[in-house]
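Heads up, one of the protein chains got dropped from this complex, but the rest are sitting where they should.
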Amino acid sequence: MTTTMPGPEIHGLGHSMKRKEDDRFVRGRGTYIEDVVLPRMLHMALLRSPLAHARIASIDPSAAAELPGVVAVVTGADLAAHNLAWMPTLSGDTQAVLATDKVRFQGQEVAAVVAEDPYVARDALELIEVDYEELPAVVDPHAALRPAAPVIRDDKEGQDTNLAYTWEAGDKAAADAAFAQADVVVSLDTHYPRCHPSPMETCGCVADVNAATGKATIYMTSQAPHAHRTLFAMVAGLPEQNIQIKTVDIGGGFGNKVPIYPGYVVATAASLLLDRPVKWIEDRTENLISTGFARDYHMHGELALNRDGRMLGLRVSMVSDQGAFFADAQPSKCRAGLFHIVTGSYDLTAAHVTGRGAYTNKAPGGVAYRCSFRVTEASFLIERLVQNAAYELGIDPAELRRLNFIRPEQFPYQSATGFLYDSGNYPAALQKALDAVGYDELRREQAEGRAQGKLMGIGIASFTEVVGAGPHKDYDIAGIKMFDSAELRVHPTGKAILKIGVQTQGQGHETTFAQIVANELRIPAEDVLVQYGDTDNTPYGLGTYASRSTPTAGAATAVVSRKLLDKGRKIAAHVLECSPDDLEWQSGRFVVKGTPEQAVTIQDVAFAAYTNHPDDLEAGLEGVTYYDPPNMTYPFGTYVVVVDVDPETGVWTVRRAVAVDDCGVRINPMIVEGQLHGGLAEGYGIAAMQLITFDEQGNCIGSNFMDYLLPTSWETPRFETYAMETPSPHHPLGAKGVGESATVGSPAAYVNAVIDALTHLGVRNIDMPVTSAKVWQAIQQASP
Amino acid sequence: MFPAAFDYRSPAALEDVLDSLAAYGDEAKVLAGGMSLIPMMKLRFASPEVLVDLGRVPGLDAVQETPDGLRIGALVRHAELEASELLRQRYPVMAAAAPLIADPLVRNRGTLVGSLAHADPAGDWGSVMLALNAEVVARSTAGQRVIPVREFFTGPFSTVLQPTEVAVEVRVPRPSSRSGGTYLKLERKVGDFATVGVAAHLELDNERIGRAGLALTAVGGHNVVAAEAEEVLAGAEPGPEVFAEAAEAAARAADPPSDVRGSADYKRQVVRTYVRRGLARSLELAQAA
Partner (left out) sequence: MARITVTVNGADHTDEVEPRLLLAHYLRDKLRLTGTHIGCDTTNCGACTVLCDGLPVKSCTMFAVQADGREIITVEGLATGGQLQPIQQGFKEEHGLQCGFCTPGMMVAATALLERNPDPSEEEIRWALSGNVCRCTGYVNIVKAVRWAAQAMQEQAAPEEPATRQPATEQAATR
């Protein structure tokens, strides 16, 4: 019964195990939504509004319906007959599924064609005749909030303005008092522009509602399948046990696949009506013009400081552009997500933050694009403000940060806006980044270069993230508390199946979560199969976004593993005929204290659990945990970017991009690094080029990849990444979330770098995306 | 993503192509590399009834150098030009432009002649061919005509080609032995069309500038020749002063739209800068030749 041979490689914590999921992907054998084909399947295409704001006078689908190959044309009126023309959003608003009264943004869903062939479905769209009466489009959120603005949401009773919400956090009196004492007040107005997550795979679904069984199986691109099932049940009035959401492989999410989109609902309704599976796959234009956008915060920030650089207080007011429906994917109590984390990495004891949301004639959304509910906007604002404050005071930007950081001994740190930061070491991260980049030398080079008209800039961002919602008492999505779950069964042969309530979109859950089990139970990660994304076969969970998988379901996995270990100890004692208290757990084996030759492996225990369990225990080695995190986790880091600017054209190029990240304990360092690379690239894209904008008529500019620019391998900076590990004190593994750190932290570093190159000319702000034209313009306006 | 239906012809002889075009007129479109036409068809911005594919017509895929210059057939892809040693040695403007067009995968299909026929004001080859004084050879059932590129473009996406005509090749006159040139393009990322592009070509005549070719991308209704700048340069002694003067003249020739890429002023500034830099680089190459 003893094993003395060294076991196979376990691949527990800290191992850069190669990913278990990769084999199918590198063979082209992944199964993404578009790869799902069912017998008798039909294809759906959506007709979308060409106008941003118009009343629908009439819709005539008859010519489309007559086209050979077309099975049905569905309009808002058809849905209204089933009470499905509107659906709830994740922020407690309503959203049109197919427009009945008005269209409120360009690209809004107006009608659907269901046909035998996707080409025919597309042909038929051109035959639907819609008579629109055009209304003035409201494009600017500030204008939208003026009393005279046309009311976009006249469908809502009592809604006689375009105000979507108001919100505040912090202590106004305390902040005002701090400002009254300040030597210097630095302010900044900046727009964090509308952008789009644009995962490489667009959204889509195959809805299969079977009239014979009453079962609705919906294959869909969902980052939160369980929550979506519940919402489907509520929206469509289907019994929840008859709805099964299956996600198959997801080609990237980044927040884009958190909301429920009209396409899913229409396809499901069509399948219900036609008793055939209906497939709907968005094209890229549809994805960009209608699915969840991100950001679009117009921010005003003021930082109060002493002349010696001590920060005293922060005031922020913000107007968010919500588009036509308030559909932010965020915890329901948080009207502006976690934006009040805007005090960032600094010991700012007085802060006050207000926000107002405006309805405009633009697509709805407000998804947390590689972001934990608006922390990205917050982090950007404070890091830009701090950089400008440094220029104002004549203090080096690194030094000003150092002066004001929350010090390592202050953790856990209660922030002025209500967050309890779990752990951190901000000065160390900053120093590591400065050393890596060679900061002092660069500053010297910069000073010398300026004399010769050379423009080089060094941008710093020392961000703090807040990820891993719950705890349940503070955070819920549409009423469902933000816990997460793991269910683990170890089979008689010692192999395990882990089922989790979160959902990978490329983050490598099949590997990381197996490693957590391996770490706890010393079962090789190779022997642990991880399942997710099928609501009928996984425990209830809230899904993957806001970097919450590891903080919540990762913790649940550790806890459930430990539960099994406790039971395992009893089984081992039974097998070894001793008391559980006499056993020691020694990496994979229960050993009788003092007699090391008496031992059983975890595999032996698993076998015994089914073949030789004690009378007073249930058979099996299986458990489930719903983990409610006691707090969120607070990853942090410092990014330093060095840019060279061509003074004649404003073209800027990244010379260096150094990233120091601390996300606590790294379960699979290779995967963590990969997450950071991806985030750094998206941060660059946002800072440099990713922009969704609109003309005065509300026409979307940025509706395809010719206009909505995504960086390629060529222009993406060559990143240099460094790690630190300050464990989270409350997470069972000491881990924090990491998927979004780099998207949250890096945009400010890029922008700060460009500003830093121009600061001696008096330039203090350029809104993103920082195009060469804007840089040139800033130089022109600044130069004497 | 789903083009409208069309009839497809894929003749194996140029005569059959010409016959098809004569028969269908403007209902038909020629398909070359498809890198402009097919994306437009997928978005249903274009829905031709008939596509006449040049893909199987023999003899259109050659780059030939004759004593008079280059002949580039209608099926010569951007990638082939990018890889050409000959271009690097004797047609540096072309060699500089080729790798800046679209992306490596698009360059494996798209053609130079198709670019000219497509006449996108932001297309790069148009400026290069203008700077080099190239000619387009067009064929139809009525015969053949040779059109100077300087008379070829008539507006955005329009040329003097008739719907019944096929551009079968482009002829590029051989530059003098002491010549140099380059193409500078401001783009926001790989695969982006030009915000501004400048094609510069200088021929030295003793120590003075002989012929100068200068053309601009994305600053007007079609690729434009900076004629006044060319005149400033012709016969002048090359150097920073005259280049700056030419740059000003070129900026005057530019009439760019203000848009998300930048204001008209900004684009003129880029024209100015790139003309200066392009001419300096051309001079370097010419002097080294």
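Per-chain numbering from 1; labels A and B assigned in written order.
Everything that follows uses one rule, which is that a contact is a pair of C-beta atoms (placed from the backbone, for glycine too) under 8 Å apart; a residue touches a chain by one contact, two chains touch by 3 or more.
Model, not experiment: these values are computed from the prediction.
Trainee: Looking at B:Gly126, B:Gly191 or B:Pro238, which residue reaches the missing chain?
Mentor: Final answer for the missing-chain contact: B:Gly191.
Trainee: Consider the whole complex, including the chain that is not shown, and state which of A:Gly506, A:Gly637, A:Gly650 or A:Gly664 touches that chain.
Mentor: A:Gly506
Trainee: Kindly state which of the options A:Gly28, A:Gly453 or A:Gly479 is in contact with the chain not pictured.
Mentor: Touches the omitted chain: A:Gly28.
Trainee: For subunit B, which residues lie in contact with the unshown chain of the complex?
Mentor: Answer for subunit B: residues 1-8, 10, 31, 34-35, 38-39, 41-43, 51, 53, 55, 79, 82-83, 88, 95-96, 98-100, 102-106, 108-109, 182-184, 190-191 touch the chain left out.
Trainee: Tell me, which residues in subunit A touch the chain that this view leaves out?
Mentor: Touching the chain left out of view, subunit A contributes residues 18-19, 21-32, 34-35, 37, 119, 198-202, 249-254, 283-285, 505-508, 670-671, 673-682, 704-706, 710, 712-714, 716, 718-719.
One rule holds in what follows: only the chains that are shown with their structure count from here on.
Trainee: Find the geometric centre of each of subunit A and subunit B from their Cα atoms only, then give the gap between the two centres in Å, rounded to an integer.
Mentor: 44
Trainee: Write out the stretch or stretches of subunit B touching subunit A in their complex.
Mentor: By the definition above, subunit B touches subunit A via 1-2, 4-5, 43-44, 103, 186, 188-193, 195, 260-263, 266, 269-270, 273.
Trainee: Please name which positions on subunit A make contact with subunit B in the complex.
Mentor: These residues of subunit A touch subunit B: 118-119, 121-123, 126, 283-285, 648-651, 689, 691, 693, 701, 704, 706-707, 709-712, 714-715, 771-774, 776-777.
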